[in-house]
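Take a look at the structure set out below.
This view holds just a subset of the chains, kept in their places.
Letters A and B name the chains as they come in the text, with residue numbers starting at 1 for each one.
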Amino acid sequence: MHFESLLTPSVLFFALGMFAQLIRSDLKLPPDLIKSMTVYLLLGIGIHGGAELAHASMLEAVPALLAAFGFGLLIPLLAYWIIHHLGKLDRLNAVAIASHYGSVSAGTFLTAIAFLEAMAVPYEKYPVVMLAVMESPAILVGLLLANWVRRQDNPPEQEANQHLPVILKESFTNGSIILLAGGLLIGDMVPDNNLQAILPFFNQMFMGILCVFLLAMGMEAGKKLNDFKKAGAFLVSFGVLMPVLLGGLGVLVAHSLLGFSAGGATLVAVLVASASYIAVPPAMRIAIPEANPSLYLTLSLGVTFPFNVLLGIPLYYQMAQLLTKG
Amino acid sequence: MIGVKRIELVVEAIEKQEVISRLESINIRSFTLYQHVGGYGERGIPDAGAFGEKFENVTFVIACSENHLQTVIEALRPILKRYGGMCLVSDAKWILH
C-alpha cells in the first residue's frame, strides 16, 4: 500500500496545487469556484450519507454522535493546555488555535473518503454525521475559555460578552452545517427512486470535482507554507505532532468504543486530527480580536492540512489496521 | 452645491453589520459601500485565501453635514478601537439633484 496510496488522483491534485504555489505560478482558481465546489461536496457527502443511513437504525448512530460531541469539547482543552503550558504561547492565542483543532476540516475528510474508495476499503457511514456534529462545539469551548482567560486577567468587562450570543448562533447555523445536515436529511427522507434523478450529478461527479477542489486547496495550503517561520518551531511541530496524537486517539475510540472497522476508524481519526480552516477562523477573529490570525491560519491550513492529506491519512489507516487486526 | 463632510471608513468585513446598525442608531440611512476591499495595516491581517472573505475589508463612504460629523465619528469610534481600521474625513461639495 505504502507508495501507491499516494498515487490516487486526489492526492496528486493536492500536490500539484502546492507545487504551482511553490514555483509561484500565476495559476489561480476563481474563489467563487472554490466556494461552489465546497457547496457541492458538502451536499454530495450529505446526500450520500443520508441515503445510506436511511437503511440503518437511528439508534445505532447515538454512540457516534456522543463521541463526536465529546471530542469537540475535550480536544480544545487538551490543545490549549499543550500550547499554553508546554509551548508558553500567550493564553488568548492558545485559545484561538486550540479551538481550530477541536473542529474539523471537511476537505481532509473527503480526501480520506477518496483514499478509502481508491483502496476499496469499506467504511461506516456514521462519520459523515459526526462531521456535521463536530463543526461547532469547539467554537463554544473557545468562547468560554477566552472569557475565562479574560476574567482572570482583568476586572469583568462588559463588551467582551456582547458578541457571544451572536457568534454562538452563527457557529451552530453556519453554512457548512446547513449543507451537510440538509443533505443528510434529504438523502434520508427522499424515497430511493426519487433520488435517482439527482445521483448522476451528486455521485458520479463527486471524485472528479473533489480533485479540482483539492487542487485549489493545495494552492491555499502552499500560500500559507511561506508563513512557517512566523509561526516558530514549537507551533510547527505542534501542527504535525498534534494530529498524530489525535489521530491515534481517534482510531482507539472508534475501534474500542464504537466498534468501527479499519475504514470507519480512519475516518474518525481524520475528524479528530484535522483542524478547521473555514468555520472557526472568522469566529475566532470576532471573539478574540487580540489573537493573531496568521498563527491559526498558518497552522490549520499551512501545516496540519497538508500533513494530513499527504501523510496523516495513510498513517491513521495503518494504525486502524493494526488495531482491528490485532 | 453645498458643503459636506466625506467620511471614508475602512474596516474588516465582519463588522459590516455593526457599522450599519450604529449608523442607523444615529439616523444615518444613506451610505455607499464597497465590498471585497483589500488592504494591509498595522496588525497585518493576512490574506485568508479562498475562504477568507470575512477577513477582507469593506469601505463605507458617508457624506454628512458638518454638524453631524461629530455624532457619526463618536458612533464609529468604538469599532475602530476594537478592531482597528482607517477613518478619513475630508471636505466635499454635494451636487444637488
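In this section, a contact is a pair of C-beta atoms (placed from the backbone, for glycine too) under 8 Å apart; a residue touches a chain by one contact, two chains touch by 3 or more.
A quick note: this is a predicted structure, and the numbers were derived from the prediction, not measured.
J.: Full complex composition, in terms of the labels displayed?
T.: A x3, B x3
Throughout what follows, only the chains that are shown with their structure count from here on.
J.: Going by the contact rule at the top, pick out the subunit B residues touching subunit A in the complex.
T.: Those in contact with subunit A are residues 12, 14, 44-55, 82-83.
J.: Residue numbers of subunit A touching subunit B in their complex, please.
T.: 29, 31, 34-35, 159, 216, 220, 223-224, 227, 277-278, 281-282, 285-286, 289, 293-294, 297, 301
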